[in-house]
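Of the protein chains in this complex, all but one are displayed in their positions.
Labels for the chains are A, B and C, by order of writing; each one numbers its residues from 1.
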């Protein structure tokens, strides 16, 4: 991991600020011969795009991705084929309306990175949060859309499982429903929509905000990915998820629950399946043992804090050392965790793609 | 992060198996001029050493560290001064008694990495868990002992805050008590010792095991450490902690609790202190905003699963595809999480030392 | 070093093909607060741009750089100030005229990377050389223009010192002449212009090509940069220079000549100068001892082979295993080494900037 790059063989570098000319990513190390279309990348981007329901910020950005390098076009004029060279993708910032940032430029919004950036760098692009804007995650999603194609048979899906004090009922889990156009929450539980709607409307109207917990499940992960001791698959997944803005906790498998139960309850016993392959009788491990994938689904969860951009005035300070009250104006996103679902999927996809290549490199297997 | 190395400027590489000749680490990138003694390194190692109470495995290892390179000896014949070249430290394996590993060599212990290593590498050192043994963590602790000295004024302390279903009372928190020689649990709550003792005795006698949650607090972290976007300080702390065997979850600050509360509750407001410096009125962020330290204490927690080495027979398979029952014999550690306290401290120390150097490199500050 | 990235703290990633939409670079880890203008970056790019004399390829590309991120604009509307976040720069490909690549798509040009790319990746963007086009070096020059500003007082200059069998006379060395607008060769010897002109006209008219040797001198390099043992400053300079297309050899200081002389002749003796500072009486070492800069000028040289794109038919094979004759048509660059001067400067600048930050990170000095 360096400043703005992650991954070891499948490497992603992102760049760009909220209100600059554009943002983007360079995906380096992608295997040659991977076939994809711009529409596929765009589809993932559209899932994280703001402005799609009243529950997410109303900033209007088409977020149209341009793919600038690293491919040849197939004869159909639509399918791109990776050549093994860097894939550069760019999203231009359209809705960067000029406005008066007078106060924002000097005041530190509590819970935001304003103060931290200033104390670190001494200079800061304050427009729209600059580099720390949630817009940066569009670049991650674009990279993740490519990563999904690296491992044959891999399927990565995410869902919102709780919002503030409200949680889904796992008995109702329906993956198809998550991507249903009528589902503004990425929840897998149809019964939860009404609950979340009422709850979040209350939050929104009061000018408040609330956090969320997201669960990502990767099916089709080959056994053997991940490397001891400091390149564990779960470690890199945790790192990737924790790198998303506003994430404060990560779990693998049963996570913190593992600390509350006994060894008998926690161990995933094994049998031989009908196909002669090993079968696990449970998946507390979340598909990873000793940092290495076992062939079971890889399961990760992460907690997103409530955005600090709320309508209630809060006490803070400014660059000059004055005590101030900060009030957020304009766009307001009552639960930023909702849009974190496709972002979390992308980050897990990148971790798995990277480890797939690393495993193949070291061992020649897969 | 590569296979067995972590850190970018303060880099730690560990090596060694449970029953090989030795294990150790190479600490590369340590600043020159750091003064330390072998006794200081040894003191940290002694804190994680097994065999100190009936609650941890009875393997008898002196774990005496040899420091092989990277220093000159001061005139006192005791104080070592780093020269900026790699510090190689080695711990010889003494208690590697030869025994019959017949079954263990072929059977996969549920919840262990046996199966995962075999499916990845096709070959495995099964003696004592090989590379995936908890002994590897001694090398981390040795490296961490050096890391603690990199940042002036830094103090890193850890404590066990829950064990299975039992938790401490935070109102009783006493850091001094954690390192009290009479405290076999690294708990900060004196009142909890009796509770944990009774509880863990029961677990131990029934041949079972239980997990734990550890909290690490770093005081004296300068503001400005950590770098967006994929080298966030909290991300690297999460990565480092998740790389410890048996860890299934990591939190920063209020962690998963942040997902349950509102923006008003979560935001840490700021004022100007009497010394003219910024003061935060709470620390839900755990000392990190936007991936960058704010000067508040850095707070992280991690969940350790119960060891799968329990006396109850469990169903599993062997290398040849047979279904078997596995029974753990010999040494048995009812709560491996206890010893994770100094390990967690070491991993957080390494992350902070690394970011201190990186921040100084990029910005010239501190 | 990974696939398309170099540098450890000052990191440069380049992307793009000759005939794609654009090419560019992401400069990550740049210190905050560096002031620069687009015109300065452009000036360096203009120096390497084709189409400026009859001695370089006539492809017409304006090579206008766009700076997309990583800065705030100063009040003058012209000066950019780095913020410490990634600086993304892009150059759109304009002169990518569509043409019939029928044969080129299948034939392997001798001395080119066509065959190697195909055998590695199985797929290749053959248009204009694709990723292996010399156009990629524009991205290096843009990054180097920023790198030059990282180290206060650093001045990096390069010159062509030989072309084919013709060499300059070092007695005539004049740095000012190198950048003289009337000097199409980057030669420091005014007397050499007539010689090179006649020589290269002959080469050009015969449809042939010729190699060159370039010398780069960095003045103002602080002592102490570079790190043993595998991050020596000379090693990273050699690596950076050897990464330029068509480079086949690199020397530091007196280079291969050092292997021909005695220890007495080679050692650079030291005295104390009038200012009390160490003075070296010669600079055979090229400013680097043990991989660490000494404060003397850093001197490197590299050999550029003659381009294989010549008008003489040559024997080769095609993708289908047929033996063919390849003839280069169209643009023809009789000495690609000429344009390598600003590229070499950029690569040395990046190496020194990176080591400056690394040295500051580890030691806190400078």
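Throughout what follows, a residue touches a chain if its C-beta (ideal position, glycine included) is under 8 Å from a C-beta of that chain, and two chains touch if they have at least 3 such contacts.
Keep in mind the model is a prediction, meaning the values are calculated, not measured.
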Per the touch definition above, residue among B:131, B:260, B:305 or B:339 touching the missing chain
B:131
In the full complex, chain B touches the hidden chain through residues 2-5, 8, 11, 13-17, 20-24, 26, 28-29, 32-33, 66, 68-72, 81-88, 90, 120-125, 130-131
Contact residues on chain A toward the hidden chain run 8-9, 29, 31-32, 84-85, 228, 357-358, 360-364
Interface with the unshown chain - residue positions in chain C:
1-6, 8, 14, 108, 110-113, 115-117, 119-122, 131-132, 136, 162, 164-165, 203, 208-213, 223-232, 234-236, 238-239, 242-243, 245, 248-256, 258-272, 276, 278, 281, 284-286, 288-295, 303-310, 312, 314-317, 321-323, 337, 359, 362-363, 365
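Convention: only the chains that are shown with their structure count from here on.
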Distance between chain B and chain C based on Cα centroids, please, to the nearest Å.
45
Using mean CA coordinates as chain centres, what's the gap between chain A and chain C in Å?
38
Averaging C-alpha coordinates per chain, one finds the centres of chain A and chain B separated by a number of Å equal to 27
Note: chain B residues in touch with at least two other chains are 8, 228, 362-363
